[in-house]
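See structure below.
Missing here: one protein chain of the complex. Every other protein chain is in place.
We call the chains A, B and C, going by the order they appear; numbering starts again at 1 in every chain.
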Amino acid sequence: MLYSEKVMDHFANPHNMGEIEDANAIGEVGNKKCGDIMKIYMKIEDDIIKDVKFKTFGCGAAIATSSMATDLVKGKTIKEALELTNKAVVEALEGLPPVKMHCSVLAEEAIKSTIADYYKRQGIDPEPIVGTSKSCGDDCPCDE
Amino acid sequence: MLYSEKVMDHFANPHNMGEIEDANAIGEVGNKKCGDIMKIYMKIEDDIIKDVKFKTFGCGAAIATSSMATDLVKGKTIKEALELTNKAVVEALEGLPPVKMHCSVLAEEAIKSTIADYYKRQGIDPEPIVGTSKSCGDDCPCDE
Amino acid sequence: MIYVDNAATTALKPEVLDKMMPYLTSQYGNPSSIYDLGRQAKAAIEQARASVASVLGANANEVYFTGSGSEADNWAIKGMAHAAKGKHIITSAIEHHAVLHCFEYLAKNGFDVTYLPVDSHGIVNPDDLKAAIKPETGLISIMAANNEIGTIQPISQLAKIAHEGKIPFHTDAVQAFGHIPFNVSDLGVDAASVSAHKLGGPKGVGVLYIKRGTRIGQFMHGGAQEYGRRASTENVAGIVGFGHAAALAADGMEEKIKKVSSLRDSFITQVLNEIPKCRLNGHSKQRLPGNVNISFDYIEGESLLLLLDMKGIAASSGSACTSGSLDPSHVLLALGLPHETAHGSLRVSFSENNTMQEVDKIVKELVPIVARLREMSPLTE
Partner (left out) sequence: MIYVDNAATTALKPEVLDKMMPYLTSQYGNPSSIYDLGRQAKAAIEQARASVASVLGANANEVYFTGSGSEADNWAIKGMAHAAKGKHIITSAIEHHAVLHCFEYLAKNGFDVTYLPVDSHGIVNPDDLKAAIKPETGLISIMAANNEIGTIQPISQLAKIAHEGKIPFHTDAVQAFGHIPFNVSDLGVDAASVSAHKLGGPKGVGVLYIKRGTRIGQFMHGGAQEYGRRASTENVAGIVGFGHAAALAADGMEEKIKKVSSLRDSFITQVLNEIPKCRLNGHSKQRLPGNVNISFDYIEGESLLLLLDMKGIAASSGSACTSGSLDPSHVLLALGLPHETAHGSLRVSFSENNTMQEVDKIVKELVPIVARLREMSPLTE
């Protein structure tokens, strides 16, 4: 299993790592059983993601995809952020080993679930906008 | 499968190889299927094996045991020759690999069957003297 | 580089390579061949067999070379199970995958399998084995020492229980052989698997010890190599290497155990002292001299290893065979650890080539790495 240089870069020096004290959106995906949990904090103003940070429990790929996904949505509009696909994250990282592809899916879901939280906090049903999350609870199988 | 030096010696320079023109006893044991045939010629006078020679189709061990067995009976009385066991041949050769033990049995039988022939030619039933030969025909299995 | 993953594989000892070199160059004969070059190869194999046999406490004709430890396990378990009269077979919950997956395969093919539990230190309770035995039990296989947590099982007691029930007993001794005294006669086992690359020998050669008279089917069909019981042109160089590695491993073993255990114990003490919220997995005493397995709360194993690697430290997170797998360690789960902890363990396995300086260096690097990953983790409390 070989990580690309880009993955190793983002793993070794992750961008946007940490918490946002006054976040107005927080999302968490993954579960302990699978060994990957991503938590994302956003500060959204005027539909623009002003700031984004993450905390991740997981393998090198989980950390690198968290770093890259947050990079890719930072400063973007909500609409642009919702267009982020796991494929885009993988491409930006110059590839992921097959067994690690699920990490990129998790990163996409983490972004979506954070934006969903943003709408929920405002009393808006996120589902028509964000879609149903593929993310599952503690009992889902680890292989996707 | 390793042959002892003694086996290699007798194989490379077999003693008593050839035929006896005026042999008064000839025996042949083994079969083509198993790949070992020993033919022994004897010149017996006054119950003493004055001369003995062999021809053998077979592996290194078959040739070496033929050489050694003929050596061991040459100049001996018939009685002494009948006491020759395959074990004695193996010992004189300083051992044989397990898969080649049957060659020493063949050599013992070749001597016996030649002496049996000697009796037969004189109209004496060899069985009470020599015993029944274990040697078998063309259909016997090769492993003993 | 500091290499502390000797349970995954060891460096080939230079003295062992020296003995192998003729068989990688001029002595290339096929051991089944009748001419001189072949006979020399054959003689070299028999010498290696005698050497491994003597370290195992076995007769030479009870030692069969294979292509790996896994092959020895596959042969033993499938071969003994199929030769058994009963269809019930017993193993432990913490076996290496080479054993476990054979049992799972047999379970799918008509066998009834009991997986014995272990206590929180990873030890099989002999009473559990006694209780699990049924009239139709045909095979018991329990590993001598665990590859992840280093736990050493009470093999001689377990084998005795098996024999009281007239059941053949196999042990996967891949981690034990060459590291602790392991004598098949003293222990009374009927079959044992070992692998050369765990003790300074080459990769790709194993041994299955089969006690004379043990009923076992063929696994590798074909030519008449290995007394007609394991086909394949012999890996002569590898076999010669195994023979020499076994002899070297046995030589002064007690001294080496002392040295390696002291590295292990110093590392454990330092880590437990300097890093909060971590625990030693496995048994404190009944453990392999070189094995350390520590869980750190809130962090995941792979990231830890990658960061250690960046500092030039080669360690592991359990079994090397399963890296790349998403599953937590079945061994740690069997100890009763929660899933997230089972994902976050660090296995450090020392050899006699490691030094106390290296131990100190690893601890020094480990402390900030654990702190950093905890800072990054959403689980940290």
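Everything that follows uses one rule, which is that contacts are C-beta pairs under 8 Å (C-beta built on N, C-alpha and C of every residue); 3 or more make two chains touch, one makes a residue touch a chain.
The structure displayed is predicted, hence computed values, not measured ones.
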item	value
In the full complex, displayed partners of the excluded chain	A, B, C
Residue in contact with the excluded chain [from C:61, C:233, C:269 or C:355]	C:233
From C:268, C:305, C:348 or C:366, residue that would touch the chain that is not displayed	C:305
Residue touching the undisplayed chain, where the options are C:34, C:50 or C:371	C:34
Touch residues of subunit B, complete complex, unshown partner	1, 8, 11-12, 14, 17, 28, 32-39, 55-60, 62-63, 97, 99, 102, 142-143
Residues from subunit C at the interface with the omitted partner, ascending	1, 3, 5, 8-12, 14, 17, 20, 24-25, 28-30, 32-38, 66-71, 73-74, 96-99, 101-102, 104-105, 195, 197, 202-205, 218-225, 231-238, 302, 305-306, 308-309, 313-317, 319-325
Residues of subunit A in contact with the chain not shown	1-2
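Definition applied: only the chains that are shown with their structure count from here on.
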item	value
Length of the line joining the C-alpha centres of subunit B and subunit C, rounded to whole Å	54
Centre-of-Cα separation between subunit C and subunit A, whole angstrom	39
Approximate Å spacing (C-alpha centroids) for the pair subunit A, subunit B	88
Where subunit A touches two or more other chains at once, by residue number	none
